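Submitted below is the structure of interest, expressed as structure tokens.
Shown here: the complex without one of its protein chains, the others still in place.
What follows is chain A.
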Amino acid sequence: MADADSQRCVSALLNGITQRLYYGNTEITEEFLKNELYAEMTQGEFRALHDKMRTLLKSIASADMDQAQLEAFLTAQTRKQGGSGVTPEQAAALARFWKAHRTRVRESLLAQSRWEPGLRGLKWRVDLHTSASRGQVSNSPVALVELELGRAGESSEFVCLEFDEQKVNLVLKKMAELQESIDSVVHRS
């Protein structure tokens, strides 16, 4: 029973660390985790446990360990002497946790490696200018495109662009070139 409780607390601690490190939930502080999970522990003891779990999680995530790699890694950790290793219960909790969260953590790390804003959304409409206060109107259609851009965790910015037919063709031509490049890499790999 005590082991099961201990594993549950370690799992919850790992979840809390992951929320903050990888899922952008900055409300899950170290203090919050201590109060919720390890209220009886001293500050120093909890900090040591927290930092150990955090370091292990970062190592596992950085290497994107598969099952075999993780097993070897955790076995080595359980054999360490002098308190720097992990207990079998902690190792079991880590293994179960990583199995459940590996994909999502990896996706989060990949998203964090994209530093420019991403294209969150796109809308367009096509207008026909029928008259104008100045000059002739060509009666050619014009596309208005609204791009929704934003980085992870930030609010969106909107950019509105006008394309005549020539510009639409230019963009499509460039995208076709880009697609050729993608295809050449994808088919080579």
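By definition in this document, a contact is a pair of C-beta atoms (placed from the backbone, for glycine too) under 8 Å apart; a residue touches a chain by one contact, two chains touch by 3 or more; residues count from 1.
Here is the rule we use: contacts and distances are computed from a predicted model.
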item	value
From "DNA-directed RNA polymerases I and III subunit RPAC2", "Sesquipedalian", "FAD-dependent oxidoreductase domain-containing protein 1" or "COMM domain-containing protein 7-like", the hidden chain's UniProt protein name	"COMM domain-containing protein 7-like"
Contact partner of the left-out chain, one of A:Asn25, A:Thr55, A:Thr75 or A:Gln112	A:Gln112
Chain A, residues in touch with the chain not shown (by the definition above)	61-64, 106, 109-110, 112-119, 122-133, 140-141, 143-149, 158-163, 165, 167-172, 174-175, 177-179, 181-182, 185
